[in-house]
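Below is one structure; the comments refer to it alone.
All protein chains but one are shown in place.
Read from first to last, the chains carry the letters A and B; within each, the first residue is number 1.
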Amino acid sequence: MRALHPFTLLAVAAALPALAWILPAPAGGLATAGIAFCLLGSRGLRRGLWPALVAAAPFWLFLLLLHDVRTTLAIGLRISTMVASFVWLAAVLAPDRLVEATVARGWSITAAYLFAATLSAVPMLRARARRIVEAQRCRGLSPRGSVANRLRALRALALPLVLSALHEVDERTLALEARGLVPGARRTPLAPPPDRVVERVVRWGLLLLCLAALVRRVA
Amino acid sequence: MTRLALEEVTFWYPATRAPALREVSLEVAAGEIVALVGKVGAGASTLLLVAADLAPRVTGGRLAGAVRRRARSGIVLPTPWTQLSGMAFTVWDEVAFGPANLGWPGHEIARHVDHALERLEIVSLAARDPITLSGGELQRVIVAGLLAMDPDLVLLDEPTAELDPAGARSMWRLLRLLAGEGKAIVVATSELDAVPDVADRVVWLEAGAVRAIGTPQLLAEDAACDDGLGTTVARIWRAAGLAPPYPLTVADAVQRWP
Partner (left out) sequence: MSATLRLDGVGFSYGAEAALRDVSFEVAAGERVALLGRNGAGKTTLVRLVAGLLHPDAGTVWVGGWDTGERAPEELARRVGSLFQHADQQLFARTVREDVGFGPRALGFPVHEVRRRTEEALDALALHAHAEQHPYDLPPALRKLAALAGALALEPMVLVLDEPTGGLDRGLRAQVADALREHAERGAALLVVTHDLAFAAETLDRGIVLDGGRLACDEPLATLLGSAERLKPLGLVPPTVAALSVALDLSGRPVRERDAAHALARVAGGGPGL
C-alpha cells in the first residue's frame, strides 16, 4: 500500500469519512468503518487496529452516555471511520513521498513540508516521549504499578514533552532555513512517486462517488 | 576577496537586555579559515548565526552595525539531532535535502551529494535510515548536507564534538582542503590543540566582544593561557617555568628542544 501514490492514499482517507457522513446510517457507517478497519487490519494488530480502537473507544463511551443506542451507533460508526482512516493514513503515508508528490505538482515547498511535518509529528513525539521516560526511569521514577503511580508518571512526562518539543522547534527552524527550506523556494523533486492512470481513475472515481452520494442524499 | 564582513555588530536576542555580541568587527576572505575561541557563552555561536543570516532574521532580536555577505553561506549547528530534515528515509536523501531545496537539476544534485558523501567518508551509509545513526555518523551526515549545497562561506559550530579522534582529524583535514578550493571558513571550536594546524586566524571572544584577533600564535600567549585558551603544549611549557614565547604545538616544541 505504501507503493500507492500519496494522493491516492489521501483520497481514500478523505473519501471514507465523507461517505460515512453522507450515506444513510447505520448501514453507510457500518460499511465505511468496515472498510477502514480492514485497511487497518493489513497493518497488523499493534500498529494498526489497536491505536484506532483505543482512540475511538472514548467517543463511544460519551455517545452512549448522551444518546440512545440508535444515535450512538450512527455517530459512533462515523467517528470510528474518521479515526480509523486517519490512523491508517498516518501509518501508510510516507511524509517524504508526500512532499515529493506535492512538489512535483508545483506546490510551494513550505506548504508541503508543513503538511508532511504534521503527519511525521506523531512518531517523532513518540520517540521523544520514550527517551524522556527512559531518562526519568534512570532517575528513579517508576511508570508502573498503581494507578496513582502511573498518573504521576504521566504528569511528569507531559510538560517536558511539550516544552522540549517546542524548544526543539526553534533549533529545527534554524537548521531547516539553513538548508534552503525558505518560503518560495522551488524544490527539485528527487524521486517523484509514479502516478499511474489506474490511480487517477480511482481518485476521480472516489470524488464522483462522494458527489453522487451527496446529490442522492440531498435530493 | 572578502566573503564576510561584520562592522561594529552588536546583537541582542529577543527579550534580553545584555547583548550577546558587542561591537564585533571581522572580515573573512575566500580561502581563509578563521577559528572562534572563547569560553562557553562568549558569543561564538551567536556570531555564526549572524554570519549565516539566521540572526536576527529567524531568531528574532535586534542587530546594530552592518553585516556584508558576498557569498552563499551554509551553517552547521552544534547538535546534529535537531538538524535532520525529518523528511528523508536514507542518508542519501538527507544529504540531498538542501540541494533539492535550491532547485538544482537532478543530475547536479546527484553529483554534489555523491561528492559530499565521499569527502565525509560516509558512502557506505548512503542507504541507512538517518535516525539509526550514531552521533558521530550523524555529525558527518549533517556536514555532508552542508557541503552538498556548495556554499562559498562555510560556518561550523563545534563540528568535531561527536567525532572520535580519528574522525576529528579527518574533519580538520577536510576543512583545509575546502579552504584550498577557495571557500571561506569560520569555525567555533573548543578543540584548541587542533587550531594551530587548521586556522589562519584566531578570534578570541569574551563576553560577546572581540578580545583579540591574530594568528594562532595568540593561543601561546600568557593572556590566553590564563583564560584557559592556551594550547596544551603552551600551557605545559609555561607551567614548567620555561621562558616565552611558548611553542604552540608538539612540532613547535620539538624544534625548540635542544
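Details
As a convention for this text, a residue touches a chain if its C-beta (ideal position, glycine included) is under 8 Å from a C-beta of that chain, and two chains touch if they have at least 3 such contacts.
Please read all numbers here as calculations on a predicted model, not as lab measurements.
Looking at the complex as a whole, the chain kept out of the display touches A, B. The residue from B:S25, B:T215 or B:T232 that touches the chain not shown here is B:T232.
Only one residue in the set A:L114, A:L163, A:A191 or A:L208 touches the chain that does not appear here, and it is A:L163. Interface residues of chain A facing the missing partner chain: 128, 131-132, 134-144, 156, 159-160, 163-164, 167-168. In the full complex, chain B touches the hidden chain at residues 38-41, 45, 78-79, 81, 134-137, 158, 161-169, 190, 192-193, 228-229, 231-233, 235-242, 250, 253-254, 257.
Please note the rule applied: only the chains that are shown with their structure count from here on.
A separation of 40 Å divides the Cα centre of chain A from that of chain B.
The touching residues of chain B, counted against chain A in their complex, run 49, 52, 54, 58-59, 74-75, 77, 79, 82-89, 93, 96-106, 109, 131, 145-146, 149.
For chain A in complex with chain B, the touching residues are 94-96, 99, 109, 113, 116-117, 120, 124, 127, 168, 170-182, 185-190.
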